[in-house]
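One protein chain is absent from this view; the other protein chains keep their places.
Chains here go by letter, A and B, matching the order in which they are written, and residues are numbered from 1 within each.
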Amino acid sequence: MADAAAVDHGHGTGTGLSNNKLLMWVFLGSECLLFGGLISTYLIYRSRYADGPAPGDIFDIPFTSVSSFILLMSSLTMVLSLSALQRGDIRNNRVWLLATALLGSLFIGGQVYEFTTFLREGLGYTTSPFSSAFFTLTGFHGIHVSLGIVMLVSLIISSFRGTLTKERSETVEIVGLYWHFVDVVWIFIFTVIYLVPSPTS
Amino acid sequence: MSDTIELAAPGRPLGVYTRPRGNTGWRDWITTVDHKKIGILYGATAMFFFGIGGLEALLIRLQLATPDGTVLGADTYNRVFTMHGVTMVFLVIMPLAAAFANYLLPLQIGARDVAFPRLNALSYWVFLAGGLFLNMSWLLGDSPDGGWFAYAPNTGAVFSPGHGMDYYVLGLQIMGIASLVSAMNLIVTVLNMRAPGMTLFKMPVMTWMILVVQFLLLFAVPVITVALFLLMFDRNYGANFFNPEMGADPLLWQHLFWIFGHPEVYILILPSFGIISEVIPTFSRKPLFGYPFMVFSGIAIGFMGWGVWAHHMFVSGIGPISVAAFSISTMFIAVPTGVKILNWLATMWGGKIKFTVAMLFAFGVVSMFTIGGLSGVTHSVAPADTQQTDTYYIVAHFHYVIFGGSLLGIFAGFYFWWPKVFGHLLSEKLGKWNFWLMIIGFNMTFGPMHILGLQGMSRRIDSYSPGFGFEFWNMFASIGSFIIALGVLMFVINVVTSARRARHEPPVGPDPWDARSLEWFTPNPTPVHNFDELIQVDSLDEFWHRKYAEDENGRVVRVASAEEVCQDGSATDVHLPSPSYWPVVMAAGFPFVGFGLIYTLWVCIPGALLILMAIYGWIFEPTDDPDGPHGHPADGSSDHDGAQAPSEAAGETVEEAPVG
Partner (left out) sequence: MIPRILRAGRPAVLVGGALLALAGCAADAPLDTLKPQGPISRSIDSLSDPIFIIAGIVFVIIFGASGLIWWKFRDDHSTDEFPTQIHGNFRAEIAWTIGPAVLMAAIGVFTLFGHFELNGEDRHDIVLNVDDVSISWDPEILVVGQQWWWEFRYYFDGLDGVDLSDPRHLPPADIVTANQMVIPTGSEIGLSITSRDVIHSFWIPALNGKRDAVPRRISPWKIEADVPGFYFGQCTEFCGLSHARMQMQAVAVTPVDFQAWVDEQMQPAAEPTDAAAQRGLAVFEGQCTRCHVVNGVNDPGKGADLVANAAPNLTHLMSRTTFAGGIFGLYEPDGSLNRTQLEAWLRNAPAEKPAYAEGRRGMPAMGLSEGQIDDVVAYLQTLGARPDMEVIAATEVHP
C-alpha cells in the first residue's frame, strides 16, 4: 500500500504524474473535442431559429450571468477544499466540498429554471435547429456538472467514513481537475451563447 | 470515482465481494484482466467479424459479377454494403490493431500490464457488446442501410424510418466508449510505464505508431460521438440538426463525420505501419533506416490528418476556397507518407532479406500501399476528384490503403508474433499460399476497380445495366474476391494445422526471428507475468544489442545467444492484478440500453441496472485477492524505483480510474 501512495503521487512514472491523474488529463483532452463539436454546432445554428424565438429574444443575460458567477465561485471553493485536505484539515475540506456541491447544484437549478422558462416562452427542443443546438450544448454541460456533483457527494460521504485523508488528497485533486474543466468549458459556452451578440427576429 | 478512496484506505479490507480466481477455462477468459489474454480476445473476435464482413464482401461481389444482378435485392444490397463497411472498419481493422496494441504494447515498453487492467477488459467487452449489438440487427430484420458514412438526411427518420440506422448510431456509440477507454488507458501506459531507461526515442516505431493512433482516437471519437448524438436526437426525439425543412444544413453531418473519419483512416493504417517497421528491419537484418524520421513522419501524419477531412467533400458544394485549401493540405500529407515508404525501402536496401511469410506481407504493404497512396494523390487534385469521387476508383483507392496497407500489415504481424503469443510458428509453406492467394486475389479484385471507376461506375449501386462497359472487369473482380477468400481460408487452415502440429514438436525457442525489441526478452509464449525482471533499456532495439555488438571494423559479431539474453519465465513472486467480473457485467448492460432506446425504454432498465451494479461492484471489490495467481506480495526487489509499481502490487489501486 505504501507503493500505492507513492504511485498516487506520481513518483517514478514516466510523466511524473500518477496514472490516475494522467488519465483524467487525457480524458479532459478528449472532452475538449466533445464540447468543441457541440459549440461548433451551436455556432452554425444560432441564427437558424426557423419560426421559433431567436436567441436574442429569449436570453435573460443578467440571470445567466449570476448563475455563471455561482459556478465560477464553485471553482474557488473546490481549490479551498483541496488545500484544506492537503493541510490535513478534514473539517474544512468537508465544508468546502459541500459548498462546491451546493454551488454546483444551484447552477443546475438555475439551468432547470431557465429551460422551463424557455419552454414556456415557446422554445422547445424541436422548435428549430437553434433550439436543438442550444438545449443539446447546455444540456451536455449540465450533465457534466451533475456528474461532478455526484463525485463531490461521494467524496463527502467517504470523508465522513474516514477514508478521505491527507494521503488521499490526490483524489480530490483529480475531481477538482474535472470540476475546473467543466467550469472553464462553461466560460466558453457562456461567451459563445450569451455574450456574443445574438441574432433577434 | 471518488469512492476510490475507500479502496485505497490503508489496511481496510473490503471483503464484500471476492475477486474471481483461477486462470483456466472459460471463466478465466471472461474475467481476465491480463493484457495478453485481452489482446487474444480482441484478435479472435475481430477475425470472427472478419468472417462476417468477408461474407458480406462476397455477397456484394456476387451481386455485381454480372449486369442486372439478382443475388441481392436493392434493399438487401444497401444493408450488406453498409454493414460490410462498418464491420471492416470498426469490427475488424480497429480491433485487430487493438489486439496488437494490447498484447504487444506493454511488452514492447517492458511493462507487466497496461496502466488500468480492468478498464482494459472493459474496453474489450464493450467493443464485443457493440459489435454483437450491431450485428443483431441482421437477426432482428432491420440492419443499417445508409452507408457507413450515414449521410443525413438520408439517414434521418423521414428517409430511413426503420430501426437500421438506430442500430448503427447506438452500435457505434457503444464501440466509441470502448475505443475511448482503450485509448486513454494505452496513452497512460506508454507515457507512465516504460521500462527504466526507455526514453520516448528508444521506443520501437510500432509503439510510437500505436501511441499516435491512441491520440487520434482520443480526439476523433468524441467528434463522431457528437455527430451520432445529434443524429440520434434527430431520429428519436425530433431534434432539427439535419432537417433541411427547418433550415438545418445536412453538410454539418458530413463535416462532423469526416473530422472523425479522416483521422480514422490513419487510425486504421498507422498500426500496420508500426508492425512492418518491426518486421522489415528484423528480416532485412538491418536497423530501421531513419528511425527519428519514421517517428516524426508518423506524428506528422497524425497532425496533418486533422486538416484534410473536407477532401471527402470536394463535390458537396463547400465552396471553391475551402476546396482549394483542402486540396493543397491533402497533397502535403503525401510527403510524410512518402518518407515512410522510402525509409522502408532504404531499410531493405543493402540488407540480407529473409523472405519469410511475415516479410512477404510487409513487402506487400510497402508496394500495395504505394499504389493506394499514388491514387490518393490523383484525387487530391480537386478537379480530377470531381470525376473520381464516389466511383469505383475511390473504392479501389481505399481498398489498396486499408486492405493492401492495414490488413496485409496485420497479417505480417500475425506471422511475426504468432510464436510470441502461442509458442509455435505458423507454417511457412501454407503461409506462402496464404500470401500469394491473397495478394493475387486482392489485385484482381481491386486493381480493375480503378478502371471501372474511370469508366464511370458509381459506388454503392446495387446493379448496373449492360452497355456501360462494366461487365468484364466486374466479373474479373468477383473472381478475384473468391481468390482472396481462398487465401483467408489458407490462413485458417494454417492456424489449425500449425496448432495441431505444435503438439508433437519441440517448442519454438525464445527468438525464432532474430528479433530486435523488448517483447522477445520473454519466453514464447509469454508467461502470465511477462518479464521475470524488468529490463534496463540502454538503446533502441535493446534486445538485439544484447545479442550483437560491432567489432573495430564495424562488423556485427554475436556476443550472446538468444537463450542467454532471454528470460526463462520462471519468476513466481510477481504480483499480478486479480481478475474481475465487473468489466463483462458492465459491458453486458450496454446492448440492453441500446435495445431499450430502439424499441421500448423499459428494456433500458435492466441495462442500466447491470451498469450500475458493475460500477458498484467495481468500486467495492477488494483491491486484490491475496490467493490469486502469483499472489505473493512483491518483494520490491524488481521495481527499483517504483516506476513499475502500477503493474504490480499497486496495479489495482491505481486502476480505480475516473470512469464517471
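As a working rule, a residue touches a chain if its C-beta (ideal position, glycine included) is under 8 Å from a C-beta of that chain, and two chains touch if they have at least 3 such contacts.
Quick caveat: nothing in here was measured; it's all calculated off a predicted structure.
Though it is not drawn, the left-out chain touches B in the full complex. Which of B:G197, B:G307 or B:G456 touches the hidden chain is settled by the complete complex: it is B:G456.
Check B:T87, B:S284 or B:S406 against the missing chain and you find that the one touching it is B:S284. Residue-wise, the contact with the chain that is not shown comes from B:I440, picked out of B:L132, B:I440 or B:V528. Annotation for chain B: contacts to the undisplayed chain at residues 73-75, 78, 145-147, 151, 153-154, 158-161, 244, 247-251, 284-287, 289-293, 315-317, 320, 323-324, 327-328, 331-332, 334-335, 338-339, 341-343, 345-346, 348-355, 363, 366-367, 370-371, 374-375, 377-378, 380-391, 432-433, 435-436, 440, 443, 447-448, 450-451, 453-470, 472-473, 548, 550, 554-556.
One rule holds for everything that comes next: only the chains that are shown with their structure count from here on.
Per-chain Cα centroids separate chain A from chain B by 33 Å. Residues 1, 3-4, 6-8, 11-15, 17-20, 22-24, 26-27, 29-31, 33-34, 36-38, 41, 44-45, 48, 50, 125-129, 131-133, 136, 147, 151-152, 154-155, 158, 161-165, 167-168, 171, 174-175, 178 of chain A are the ones that touch chain B when the two sit in their complex. Of all the residues in chain B, the ones that touch chain A in their complex are 1-6, 8-12, 115-116, 180, 183-185, 187-188, 190-194, 218-223, 225-227, 229-230, 233-234, 237-241, 243, 246-249, 252, 256, 259, 634, 636, 639, 641-643, 645-646, 648-650, 653-658, 660.
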